[in-house]
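Just one protein chain is left out here, and the rest sit where they should.
Residue numbering begins at 1 within each chain, and the chains themselves are lettered A, B and C in the order written.
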Amino acid sequence: MERRNVGILGATGAVGQRFIQLLADHPWFNITWLAASDRSAGKTYAEACAWRLDTPLPERIANMVLQPNTPEAAGDSLPRIIFSSIDAPIAKELEPRFAAAGCAVISNSSAFRMGTDVPLVVPEVNFGHFEVLESQQTRKSSGGFLVTNPNCCAIGLVLPLAALQARFGIDKLFVATMQAVSGAGYPGVPSLDILGNVIPFIKNEEEKLQEEVGKLLGGVHLHGDAAIGFEAAPITVSAMCNRVPVLEGHTECVSVKLKTPANEAEILAAWAEFEPLAGKNPQSIFAGMHLPSAPAQPVAYEAGTTRPQPRLDLMRGNGMATTVGRLRPCTLFDWKFTLLSHNTVRGAAGAAILNAEILAVLGKFDFRKFPPVNSNASAAEGLVNA
Amino acid sequence: MERRNVGILGATGAVGQRFIQLLADHPWFNITWLAASDRSAGKTYAEACAWRLDTPLPERIANMVLQPNTPEAAGDSLPRIIFSSIDAPIAKELEPRFAAAGCAVISNSSAFRMGTDVPLVVPEVNFGHFEVLESQQTRKSSGGFLVTNPNCCAIGLVLPLAALQARFGIDKLFVATMQAVSGAGYPGVPSLDILGNVIPFIKNEEEKLQEEVGKLLGGVHLHGDAAIGFEAAPITVSAMCNRVPVLEGHTECVSVKLKTPANEAEILAAWAEFEPLAGKNPQSIFAGMHLPSAPAQPVAYEAGTTRPQPRLDLMRGNGMATTVGRLRPCTLFDWKFTLLSHNTVRGAAGAAILNAEILAVLGKFDFRKFPPVNSNASAAEGLVNA
Amino acid sequence: MERRNVGILGATGAVGQRFIQLLADHPWFNITWLAASDRSAGKTYAEACAWRLDTPLPERIANMVLQPNTPEAAGDSLPRIIFSSIDAPIAKELEPRFAAAGCAVISNSSAFRMGTDVPLVVPEVNFGHFEVLESQQTRKSSGGFLVTNPNCCAIGLVLPLAALQARFGIDKLFVATMQAVSGAGYPGVPSLDILGNVIPFIKNEEEKLQEEVGKLLGGVHLHGDAAIGFEAAPITVSAMCNRVPVLEGHTECVSVKLKTPANEAEILAAWAEFEPLAGKNPQSIFAGMHLPSAPAQPVAYEAGTTRPQPRLDLMRGNGMATTVGRLRPCTLFDWKFTLLSHNTVRGAAGAAILNAEILAVLGKFDFRKFPPVNSNASAAEGLVNA
Partner (left out) sequence: MERRNVGILGATGAVGQRFIQLLADHPWFNITWLAASDRSAGKTYAEACAWRLDTPLPERIANMVLQPNTPEAAGDSLPRIIFSSIDAPIAKELEPRFAAAGCAVISNSSAFRMGTDVPLVVPEVNFGHFEVLESQQTRKSSGGFLVTNPNCCAIGLVLPLAALQARFGIDKLFVATMQAVSGAGYPGVPSLDILGNVIPFIKNEEEKLQEEVGKLLGGVHLHGDAAIGFEAAPITVSAMCNRVPVLEGHTECVSVKLKTPANEAEILAAWAEFEPLAGKNPQSIFAGMHLPSAPAQPVAYEAGTTRPQPRLDLMRGNGMATTVGRLRPCTLFDWKFTLLSHNTVRGAAGAAILNAEILAVLGKFDFRKFPPVNSNASAAEGLVNA
């Protein structure tokens, strides 16, 4: 299969760097366009970016020239697939313009996550939600569309929850998080604020976590055969979010009230048998999919009494699995457990890339019936309901 | 007032060092006896102890010779007041022997906290529980007794809870903790385990927190006029305890369900008006007490959106206050808030010293009607119901 | 003695906050004027400043309104003594204007430290250098002048060096530093850069350390009786500066080649007998001075094999002493040792305050023979030779 050309909006940021790291040798996608803010446009990537990952910046990327972040400026070089990781206020303005131009915008931004026709997807959990993108206005006119992945905390959480929801139903849950500093981007959290400290507040984080879980675990609203919107699952979530002096990896303490009681063995089985996208089960809805970034075991249970830990469990499934541990009864709800998820791999760039991989398999990147990409399309066509 | 002689069991440990630091210039107490394990007995304190506090080891203490940790070995030098901070299994054996010998044992150990005739006290919360010590067997024979303070997490938590319990009643609560490494003593947590990491498990900690809160917020069981036991408050607590790379200061995220609804202003008022031991209110049950270690404001609310933080709020009330912040509604229970407490000051040595101060005011150190201290008293007399 | 009114330039920065903390209850100085950048001017201090120290922001200061940072804007409220901690490029422009207006500018900035008529002073080491301020142009016209304290690393280093220089002479030295993040101000070092990491570079730091030591340990150039400039001591310094994940406290590893050989006892004696400003020796040049911020023992030797350490030794002499340890022979030069100094107390705000205290004792704040402060003085008069 020929690799598809892709672009990255917000290429120099912390998540942008992860996109580059994870896409550098990707078998399906080929980075041909990198965009950054006006300040950086025109410089090479190496000049504009303080590369902060522990693998070397690929030579080819280092020499690419950063483009202005609009479809107009891209002209003919605009790739049809755009990964986006830009701040919500900018995303609000820019992402619809790329969709209007005919691009598939795979966004990590929070701007449109709760949009009424915008899929918010973790593929193992709710890839069926992608059908709603067909009802987006730009899809009909230009073929372009916009899909999103959840907040970094919600992704790690929703994997083990989906397994429980499927078998026992979830009524409500408490979640207390201890989040890594990389979640705040760069320069992000000043060291004077976090060295040997805890900050018990992350702006908008509790709200995002509380609303995104319901959409992710919910269903789609059908109109005839067409999926035209979402129905949130009636799960009440209470979140308490904290920043801790950890570099990568969000730890979350969960207590969950199920709809149907389940014993320890049943819970563990639900997680162990949770269907991976890379699975070999011929009965699986995922049979035949061989997604390069999909973990073989999306929910990995670690039985050691002191686990999971960022230092020991971060890279399970190449950073794409949620590690769960400490399953124990709760005096108030049913079960308590602790989970760990890599916040800039599974929780950001890797989530968007996995969305792109499954969109490819689902044929959503087949633009033959649509007009060619038009970088001058009217922004007005690009509206997505937020 | 002449300073009373006191001794310290477990003098070289992390909490033992805090005892020494906090008692060095204490107006009411005078350290005359320091005991340590057999390995250290006979050495000077300076020889045996790797002093790890950031104020200098007092010269006088440095030169004191460590004694074996039994009343028999102490002989005539046995002081009548003993602060104890030793591991639970050793405390189980040793503390009753000191009580049998006629000593007031003020213990920070967990060994006897849930004992049916052993007061577990945070003075601002339940100093009335001290009356139960009169029903201890050793009290009657030798005058000696044993009282305890709670687990380091429970102390910080119970101060704001007591204010809510008094006005609105508490039905149940969730608490997720982020605890400092000093709580594990020395050498305690290996740096390889905690640098840039979170450990989502602390042995027995969740259990302690879940059971101690009820006893602290409960009442005493009367037989005629005599307080002969405890009645736990019917509050269900669910705890999730974590270790984080913080040196001192336990942070706790709480969600509480009240019995009677209360609005934000009422909650804040309950905390602001929570009666300090050092208070000047002539109507207060604490009127006239001038306890040297009591904070003027036991529950200090910090309105900044990112507070409380160990780095900024640890030393409120000289480390004896609980700082509370982030009061906000909960989607599941009534109110969420975050608190911070100094785990080796208010949460350990300072808690025991404050217990000793109020015991002094209550006359419990008046041993005139009892026989003189007898370091050879039979250990069998020393039983305390655990 | 009536307290003198003082102002602070750069009041909201990290060092500005230390100035406020250390001056809040100062017996000699009274903060009456706080200035900040245009962006903050007009707001109250509490509004404009994210207070980041672990003692509460004093109520009176919280309510003070921040002034624009020019003498003109201050008008009649301009105090005659100005503490300054602003970035070098701004200091270069602003500090001479305050000196021209008749103010004593006590600066922590690096802008004028190497100026040919600007004293660079650590009082225990070279307070005689202050005489050179009399040759500054503004001193003659308005009475105003400018003095500086060294870089945070140089201050801690020069205290033990001065003791050795006085007795044995110093030929050359190596120094490798491990510096705290607070030295970079706020927001300063991003946590992503320093958590669990070392950054082996601090801009201009090695250069400052290499040039300031010679000026500090040198003498003054006399013209008749008048001190009109400085003669650097001919000491070659080689510095290697590193940032480490420590909050406060610069650690420095030193190897020194003396001019006259000295044995261990002689070195230790030189440090133990190094004359404090607060000393009681009637023969001392400091006799009779009772400077509130001066440490009783400027160079404190700590004999423990693993000392000094930021966590244990930071607050010696209320953060104003240098703690030295690990004196041992060097295979290349004569002696190696390690030192620790509090970089934002002794290394910044405390250094400037101590300079102000000794200037007060020396009568340099006696402006009776000079014209009244004139906030509209021409900037041209304010030139200081940089």
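Here, a contact is a pair of C-beta atoms (placed from the backbone, for glycine too) under 8 Å apart; a residue touches a chain by one contact, two chains touch by 3 or more.
Everything numeric here is computed off the predicted structure, so don't read it as measured data.
**Q** Touch as defined at the start, partner being the missing chain; which of C:Arg4, C:Lys259 or C:Lys336 qualifies?
**A** Answering carefully, the residue with contact to the hidden chain is C:Lys336.
**Q** Which candidate, C:Pro71, C:Pro298 or C:Gly325, sits in contact with the chain we can't see?
**A** C:Gly325
**Q** For the chain left out of this view, which of C:Pro79, C:Pro245 or C:Gly347 touches it?
**A** Final answer for the missing-chain contact: C:Pro245.
**Q** Which candidate, C:Ile199, C:Leu268, C:Ala296 or C:Leu362, sits in contact with the chain we can't see?
**A** From the options C:Ile199, C:Leu268, C:Ala296 or C:Leu362, the contact with the absent chain belongs to C:Ile199.
**Q** What residue numbers in subunit A mark contact with the hidden partner chain?
**A** Residues 52-55, 195-196, 247, 311-315 of subunit A touch the chain absent from view.
**Q** Using the touch rule from the top, list residues of subunit B that touch the missing partner.
**A** 14, 52, 181-182, 186-196, 245-247
**Q** Going by the touch rule given at the top, which residues of subunit C touch the chain that is not shown?
**A** Interface with the chain not displayed, on the subunit C side: 172, 174, 176, 178, 193, 196-201, 210, 236-238, 240, 242, 244-247, 251, 253, 255, 305-311, 325-326, 330-333, 336, 338.
Here is the rule we go by: only the chains that are shown with their structure count from here on.
**Q** Going by average Cα coordinates, which chain is farthest removed from subunit C?
**A** Farthest from subunit C by mean C-alpha position: A.
**Q** Suppose each chain is reduced to the average of its Cα coordinates; what separation in Å results between subunit A and subunit C?
**A** Chain centres of subunit A and subunit C, defined by C-alpha means, are spaced 50 Å apart.
**Q** Enumerate the residues of subunit B that touch no fewer than two other chains.
**A** 196, 247, 311
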